[in-house]
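Removed from the display is one protein chain of the complex; every other protein chain stays in position.
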Amino acid sequence: VSGEIRYATSIGTSDRDSITLLGHDLATDLLGKIGFSELAFWLIAGRRPTAGQARVFETVLVALADHGLTPTAIAARVTYLSSPDSLQGALAAGLLGGGSRFLGVTEDTGRFLAAAIAELSADGEQLAEWTEGRWDVVAERAVRRQRAIGLVPGLGHPVHKDGDPRTPVIIAIAAEAGVRGPHLLLFEAIGRVHHRVLGKRLPLNGAGVCGAALADAGIPVELLRGVALLARTAGLLGHLSEETRRPIGMEIYRLVEEQADYVDPDPPSGSHP
Amino acid sequence: VSGEIRYATSIGTSDRDSITLLGHDLATDLLGKIGFSELAFWLIAGRRPTAGQARVFETVLVALADHGLTPTAIAARVTYLSSPDSLQGALAAGLLGGGSRFLGVTEDTGRFLAAAIAELSADGEQLAEWTEGRWDVVAERAVRRQRAIGLVPGLGHPVHKDGDPRTPVIIAIAAEAGVRGPHLLLFEAIGRVHHRVLGKRLPLNGAGVCGAALADAGIPVELLRGVALLARTAGLLGHLSEETRRPIGMEIYRLVEEQADYVDPDPPSGSHP
Amino acid sequence: VSGEIRYATSIGTSDRDSITLLGHDLATDLLGKIGFSELAFWLIAGRRPTAGQARVFETVLVALADHGLTPTAIAARVTYLSSPDSLQGALAAGLLGGGSRFLGVTEDTGRFLAAAIAELSADGEQLAEWTEGRWDVVAERAVRRQRAIGLVPGLGHPVHKDGDPRTPVIIAIAAEAGVRGPHLLLFEAIGRVHHRVLGKRLPLNGAGVCGAALADAGIPVELLRGVALLARTAGLLGHLSEETRRPIGMEIYRLVEEQADYVDPDPPSGSHP
Partner (left out) sequence: VSGEIRYATSIGTSDRDSITLLGHDLATDLLGKIGFSELAFWLIAGRRPTAGQARVFETVLVALADHGLTPTAIAARVTYLSSPDSLQGALAAGLLGGGSRFLGVTEDTGRFLAAAIAELSADGEQLAEWTEGRWDVVAERAVRRQRAIGLVPGLGHPVHKDGDPRTPVIIAIAAEAGVRGPHLLLFEAIGRVHHRVLGKRLPLNGAGVCGAALADAGIPVELLRGVALLARTAGLLGHLSEETRRPIGMEIYRLVEEQADYVDPDPPSGSHP
């Protein structure tokens, strides 16, 4: 028998008279005194953001909240159609699409940039003073190496072929907030030099710039996907709310079914090997 | 064949040069100009909040973000232990506990209050001027009727037996923000009169007051659970972030397994009926 | 502090040398000696099925495994498109649609029939000998009462308007297997008499007959949905397997996005109330 296995947590606790969250009294120190996105940063990063970091974090959450009828929105809406009694199930179904591909660019870009920066024998203060030319050298090398093994994350967009409208705005806000650090500087350099390696010019996409900005704001790379999921939670709730007021789930279902061609399995499926 | 099935959405869209969210240009009108929780309110309620509504909404999100090692946090942590490659899966597993019971109090309370208010032949303006005594009459009737069919939602707390520390703070913030409307007034009245019916005094709990405050802020009752889920997303990301830094999932698993007594099925499970 | 909290389970346990499942040694008594669906029945019902019950259970699992590009299959496929690294996430997204509406008919029908039977002051043996005429009386009363509060579960099908091809086959197999009991007898009676109440003839659908057959086989009504989910797991894995070989997720996404009309929110969403 045990009674021995114990473990520690610093997220929160409560007793008869108080609730503690992140070492602070929820009722007296946090309610009405901290914004939700600031609290979310704190929970995710394990430390309270500076005002500048909080501003960048909030901007990224707004940028990633929604992007129309994506696979995540489709999954949430048809699941709500099928199980309207379980809003949490529809939301979860939507979030489960937040993996390596669609919502994954934010994380992939952050990891890619962080790995390239980790190789530089210079500390943050020094990197902040590097010239564009110096970043361009690092960027070209990083793109060259990445291209050998796959796509360069954060480059290109299926719709915004001439430039993602979010990208310059987020960079400007980060600069203004004082959190335009090595990840964004390297990402911008990639925007300048990638055509030398790839032979074509691609826009820096919004999901990628969000990853760079979050990394500069101090979000650990392994939690970048989590930030995208938090942002998308709001967007999915928007889709589900619309579904309660003006549903389209049934039309999506009918459309998908109607456009399917059933073809017999081949080779003849009844034959044994 | 179709090509005919079409459907409308007002959440968002994008074209080559711009992204539209809720009828506004994301890059030029929203990024850096709207808070995340304000955007979330807008998405959920289908309209932009007033400053007061936004303040109450933000307070509620902070209040509901976390409450320690609840079933939702346990599910998220052991799922992350089992599938560390899928942060979205661990988050989804946690949110799936946001149903009728633990996270459901917010919604249940909002629905209960809204139903009682819907019966009153008075409009919002009139209700705002009602005396406490008049609300007490409505409250006593509502408690009496509800007690006949089940528990009164929003009353009582397993830990905070002398009062939930969140409750007075949230009521005060709502009052200050000008959104203390009929739902909160009725909920407070229930706090004053329920002992006449139930024969004991129970605290108004935090999840319940959040439901009342959100309803007064204009969140549709069918989306109240969604607000709780958004708040909890931040809390679960906090647990998962801690799990990446100082994991306890394996200890939870070992503890749960160790404390289980295996008992043979009874009646003897091999016997056929 | 504890060490005191303990709890019992009879599902399974293991020690250094053996694995016990449902009171039996997995390696020596079960592997190769029990079918998977028989084991699933045992796990779900808490007792081993008779041969006849196992046969009906297996038939129902085959009947409910798939029904084309339903919302569950759509959710699974677009989630796989978005997160191909997480097969479990795509499967879970699909199963989350297994709620009150699409996959819910099996459970709803079983519950409806069980409630009507529970009112009869007769035991199982007596009910088995009732004439069709006597069942017709019970059926007409049950339909009349249900119609006053909602739809009669198990009646009607959007595609199979002249009769669901699964229904007679499942009834015949249950009869042959000796498990055509009161639930199926009542369901068949509803098929004969409902037009007297509803004024039109509707087919007994396949999901409904599965619910009736499972209830007669001894599956508790609160687990009927679980049987449908187990069956659908196989179907969803079929869709996901096809998605690995000949993907259509991206086409579904493009189609859904293309057929959407973006309309500006109304009332103008920027205006404050």
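By letter and in written order, the chains are A, B and C; residue numbering begins at 1 in each of them.
Just so it is clear, a contact is a pair of C-beta atoms (placed from the backbone, for glycine too) under 8 Å apart; a residue touches a chain by one contact, two chains touch by 3 or more.
None of the values given here were measured: they were computed from a predicted structure.
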Contact set of the excluded chain (shown chains only): A, B, C
Of the residues B:78, B:138 or B:207, I need the one that contacts the missing chain. B:78
Which listed residue, A:100, A:167 or A:259, touches the chain dropped from view? A:259
Give the residue, chosen from B:40, B:64 or B:90, that touches the chain omitted from the document. B:90
State which residues belonging to chain B touch the missing partner chain. 1-4, 68-72, 74-75, 78-79, 81-86, 89-90, 92-93, 96-104, 248-249, 252-253, 255-257, 259-260, 262
In the full complex, which bits of chain C touch the chain not displayed? Write them out. 1-2, 5-19, 21-22, 25-28, 30-32, 34-37, 39-40, 42-46, 55, 58-59, 61-63, 65-69, 73, 86-89, 91-93, 95-99, 103, 159-163, 165-166, 169-170, 173, 206, 220, 222-223, 225-227, 229-231, 233-235, 237-242, 244-246, 248, 251-252, 254-255, 258-259
Write the list of chain A residues that the hidden chain touches. 5-10, 12-13, 20, 22-24, 42, 46-50, 83, 85-86, 88-89, 92, 96, 218, 259-273
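Going forward, only the chains that are shown with their structure count from here on.
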For chain A and chain B, what's the span in angstrom between their mean Cα positions? 24
Expressed in whole Å, how far the mean CA point of chain A lies from that of chain C is 37
Once you find the CA centre of chain B and the CA centre of chain C, what distance in Å lies between them? 30
Multi-chain contacts in chain B, i.e. residues touching at least two other chains, fall at 5-10, 12-13, 22, 42, 46, 86, 88-89, 92, 96, 259
